[in-house]
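Excluded from the complex is one protein chain; the other protein chains are retained at their positions.
Right, chain A next:
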Amino acid sequence: MSAGPYNYSYIFKYIIIGDMGVGKSCLLHQFTEKKFMADCPHTIGVEFGTRIIEVSGQKIKLQIWDTAGQERFRAVTRSYYRGAAGALMVYDITRRSTYNHLSSWLTDTRNLTNPSTVIFLIGNKCDLEGQRDVTYEEASKFAEENGLMFVEASAKTGDNVEEAFLETAKKIYQSIQDGRLDLNAAESGVQHKPSQPGRNNLTDQPGNKDNCAC
C-alpha cells in the first residue's frame, strides 16, 4: 500500500486517439483486463488505465490516457497529447469515414507530440470481416507512407491487441537504448525509476520532477 521501492524501471505515457465508436476504450479494456466490454458507452473526456509489461527484461509501467472521440471533447483532450511517448491511432475497418479522418488525427499528433513519439495505427474490429470497408493493403500503404507502425486488431477477440501495445513499448525502449529519446528532455513521455530498494529516489533523481507531466 505504501510507496515502497518501485517494481518497474520506466513509465511510458500513451494516448489513444481516433473517431468516436472505433473502440478505443474497448482496446484499452481488453489490454488491461483481458476482457471485452460489450455495449461500451461513449467515454467522457478522458479515461485512464495502467498495466506493467516487460520489454527486454525491464519492467515498464504503461500509463494510458484514452481520449473521448466525440468532437465536443476534442479541444481539451488535445492537451493530453503533450508528453506522450506512444500514440495509438485507431480507426474502424467497417466504417470508411473513421479511416478518412486519420490524416487530421495524424496532423494533431505530429503537432502536439515530439518527433520521437511512436505512432501506432490500429484498424480495429477486424473480426467483422463481412462488413469490411477499408482494405488491409490500403491502410498498410497509408501507414508506410507516414512512417507508422500498423496492425489490424479486434478488441472483441483480443487479436493483435497485446501486440499493438507491446510493439509500441519495444519501439520506445529501442529509442531510449539508441539515445534518440532523451530521458531528461521535458515531455519525452518517459520517466526512469531507479529500482534500488531502500534508496530515496527523491534525492537522487532531481530530474524526474521536470519530466513529470503532473
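Assume a residue touches a chain if its C-beta (ideal position, glycine included) is under 8 Å from a C-beta of that chain, and two chains touch if they have at least 3 such contacts; residues count from 1.
We adopt the following convention: contacts and distances are computed from a predicted model.
Colleague: Determine which name in "Mitochondrial fission 1 protein", "Alkyl transferase", "Ubiquitin-like modifier-activating enzyme 5" or "Methionine aminopeptidase 1" the UniProt entry assigns to the undisplayed chain of the complex.
Modeller: "Mitochondrial fission 1 protein"
Colleague: Out of A:Met20, A:Val46 or A:Leu128, point to the residue that touches the absent chain in the complete complex.
Modeller: Final answer for the missing-chain contact: A:Val46.
Colleague: In the complete assembly, which of A:Asn7, A:Ser56 or A:Ser79 touches the absent chain?
Modeller: Final answer for the missing-chain contact: A:Ser79.
Colleague: Even though one chain is hidden, which residues of chain A still touch it in the full complex?
Modeller: Given the touch definition above, chain A has residues 1, 25, 29, 37, 39-41, 43-48, 63, 72, 75-76, 79, 82, 213-214 touching the missing chain.
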